[in-house]
Every structure is written in structure tokens, then in C-alpha cells.
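Reviewing the structure listed below.
For chain A:
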Amino acid sequence: MIEFHLDARSGVAPYLQLIQQVRHALRLGLLKEGDRLPTVKDVVARVAINPNTVLKAYRELEYEGLVQPRPGLGTFVTRTLAGGDEAIAAHEPLRRELTGWLGRARAAGLDDEDVEALLISTFREFSEERAGRRG
Partner candidate 1 sequence: MSSVITTTGLTKRYGRRTALSDCTLHVPAGHVVGLVGPNGAGKSTLLQLTCGLLTPTAGTIEVLGETPHTGSPRIGFVAQDTPVYGNLTIAEHLRFGAHLNPGWDQALAEGRIAELGLDPAQRAGKLSGGQRAQLALTLAIAKRPELLLLDEPVAALDPLARREFLQGLMAYAAEHGTSVVMSSHLVADLERVCDHLIVLVNSRVRVDGDVEELLGTHHRLTGPRRDPSTLGPGRHVVQASHTDVQSTLVVRSTAPVDDPTWASDRLDLEDLVLAYMTEAGAHGRDRVLEKR
Partner candidate 2 sequence: MIWLTWRQFRIQAWVAVVFAAVVAAALAATGPALYDLYRSSGFADCTADCGEIARNFTAQATDALNTTLYVVGTGALLLLPGLVGIFWGAPMVAREVETGTHRLVWNQTVSRRRWLVVKLVTVGLATVVVAVTISAVVTWWTVPLDEAGPGRMYPAVFSARGVVPIGYAAVGFVAGVVIGMVVRRAIPAMAVTLLAVALVQAVVPFVVREHLVTPVSATAAFDPSKIEQLGIHPDNRIDVTQGPPVRGAWVLSNTMAGPDGKEYHGPSDPVKCGRAGGPQECEQWLAGQNLRQEVTYIPPDKFWALQWREFGLLAVIAVLLSVFSLWWIQRRVA
């Protein structure tokens, strides 16, 4: 089971935030096929949000084929976004490498903002390059 949270200042519509959090959890393997999402009542009681917003997010996830409501039982995950066991197995060594890299960045005198900027710009360049090669 996952717990939702809401960032009021992000400018992202609340239902989109909920969708993103489910997708994120699916990607990280926190949610697997057959897992149950929290009930609408549980979500609203936790984050003080309009029930229709939660329903809308769940409908959207259902439309994407990620979840399936079962009447009287709840909403269940039907598909995972993590690239299979192999990809999940790769998470751990990759995370170790990244931690090592972060340690070196800190040792070189970069602060949090520097690290974040460097990560995002590199990630962007990398994505654009790949997209360019494909296109």
C-alpha cells in the first residue's frame, strides 16, 4: 500500500499529482501487479482532498490500463511499469554508483543546487541526444 501526499505550491493539478505518484511507485516497484490502491475514503481522510479528484485520478489510471476497480473490494494494480525483474535487479548497483558519484561531487565542493542543476542538465542533454539519434 502506498500513501499519497500533495504539493499545493507545485502548480500541478492535484489529480495529476496522484497519477504521477502511482506511476512513480509502479516504476520503482513499490507497487506490483495485484496490489491494492488506498480507498478513496482513505486518501481523502489523509490528504484532505476532494473525493472526486481521487476518483478522477483512479479513472485516468484505469484508462491507461494500469489499475482495475473491483466492486466492493477496491482498486487493484494490473500492470507494472518497472521493466521486469531484470530492470529492478539493476536498480541496486545503479543506485550504488550514483551514491558514489554524489560523494565525489560533494568532495569537489558542489552544493545541493549545483548537483541538482548538473544532474538535470545532463539528463536533458542525454535525452535530447537519444531522441535526435532516433529521429
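Basis for inclusion: all candidates are chains of the complex that A comes from, given by their letters.
The rule we apply is simple: a contact is a pair of C-beta atoms (placed from the backbone, for glycine too) under 8 Å apart; a residue touches a chain by one contact, two chains touch by 3 or more; residues count from 1.
Small disclaimer: the values here were computed from a predicted structure and weren't measured.
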Touching candidate - 1 or 2 - for chain A as found in this complex: 1
Footprint of candidate 1 on chain A - complex, ascending: 6, 8, 11, 13-14, 40-41, 44-54
